[in-house]
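Contents: one structure, followed by commentary.
Just one protein chain is left out here, and the rest sit where they should.
Our next item is chain A:
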Amino acid sequence: MDHNPNVINKLSSHISKDEQFPNCLYLFGHKSTGKSVCLQKFLKDSEDWLCSVVIQAAVCYKSQILYETVINKFFNHKLSRDNNYESYAKIDTVENFLKYLNALDPAKSFLIAIENAERLRDMEFNILPILTKLQEFTGLNISCVLVSHIAFSKFDLSPMIKIHVPDFSKADLIAIFSNDYESLQEEIIADIHKSLFNEIEQNQQLEIVKSLDQEFYKNYLSIFLNVFYKVTRDLSELQLLANKCYKSYYAPVLRREIKVNDVTNLWRNITKLLKTTLNSSSLRIQNLSASEFDGKQVNEDSSGERKKNLRTFAQTLELPFFAKYLLIASFLASHNDAKFDKRLFMKHHGKERKRQQKAKVSEKLNIQFGPKSFTIDRLLAIFYAILDEKVGLTCNLLAQISTLVDLNFLTFSSGENNIMEGTAKLQSTIGLDFAINIGRVVGFNVRQYLTDFH
């Protein structure tokens, strides 16, 4: 893995042997730009004079874990069978924490690094302020490094030293990925050995593999990054995708269809795969073949394709008949004003009063306002109005509502606990396209029942 020497230099200029540490440091930069790697590298280099601990704030669902991990590390205490997996001490308050910190050897230097530090804001209110002022509380040469991907101003803390980690440039990425070259090369060789070809063929292929040099791989990387660099700069994600597509890149070379140095043809050969991978880049699915991709995933680029996907989603969704109607009813209830219900759903609703046409300029559609909440009674009333058949109000029907809630198609907006009283309110979470497609499956025109489209 690569590390940014600039960042490490900055770190070591602030935290160096036999010097007073700053109270606190803020290390920030976008996601996966190598913040942790730099930090780890720095900590490893200064291992012999600095006692340090790295903590993931996301893992500390209670503050006790944070305190105890720090203390365990500083007192060099390891959980094991012998001590019955108990921590060095039970620490669940800040006072205790400080008490144990005070017991540390003042001659040594200490450092607490906290990754995903933005999560600390959601924990107990006193943790952040105390971590930033540990020196004052303990009198030790101790410092805290907060690692985060958000801007410092979001923290509401007194100013401190900030170190920024810049994004990787393309060249950086190519350099980093090139480290994988050896292992990839080995992988290819292993694959050939495993393949079903006869020995002669295998040997020939092995010969070719030798010709796939660093340059070849770098060429591939630059092609790859030209496509993907715009989409994501997440190192791990890029790496995963790069390794995945590499196989298709060198495959024609092994088959002797394209020459090693014929870059244009290699490029042509790979574009299609890169495109499909691009569409699914954020999904991380391993075992779907390219043909399945377009059927199942949401494509963020073209809305046409997205609609198609929604349709297949709606069609393949396994929902009982009445549940589908309930879903539609809930959508209608969420996106129509209750005062129009009579006009929309009753056959003999009387004459519509002529409204004075006031020019309402740029009035927004109800659909665009997001779902409004409705009571279960209204939901059922609309359900019965849009359903042609006559069905009883049975347990099974009512159970469907809770099933839909469980499946996240409906949510309680209020009064979850007093359903019996009739004040519980629900909201539909599905979108217009999805509702229309569900309607299409059961043969129901959703648009016709929306005031927006009248």
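Some observations on this one:
One rule holds for everything that comes next: a residue touches a chain if its C-beta (ideal position, glycine included) is under 8 Å from a C-beta of that chain, and two chains touch if they have at least 3 such contacts; residues count from 1.
One rule holds for everything that comes next: contacts and distances are computed from a predicted model.
In the listed set "Mediator of RNA polymerase II transcription subunit 8", "Origin recognition complex subunit 3", "Cyclin-like protein" or "AAA+ ATPase domain-containing protein", the entry agreeing with the UniProt name of the missing subunit chain is "Origin recognition complex subunit 3". From the set A:Tyr26, A:Phe42, A:Phe155 or A:Phe322, the residue in touch with the chain omitted from the display is A:Phe322, counting the whole complex. Interface residues of chain A with the unshown chain, by the touch rule above, are 31, 56, 58-59, 61-62, 65, 69, 78-81, 84-87, 234, 236-237, 240, 282-288, 296-298, 313, 316-323, 391-400, 403, 406-409, 420-423.
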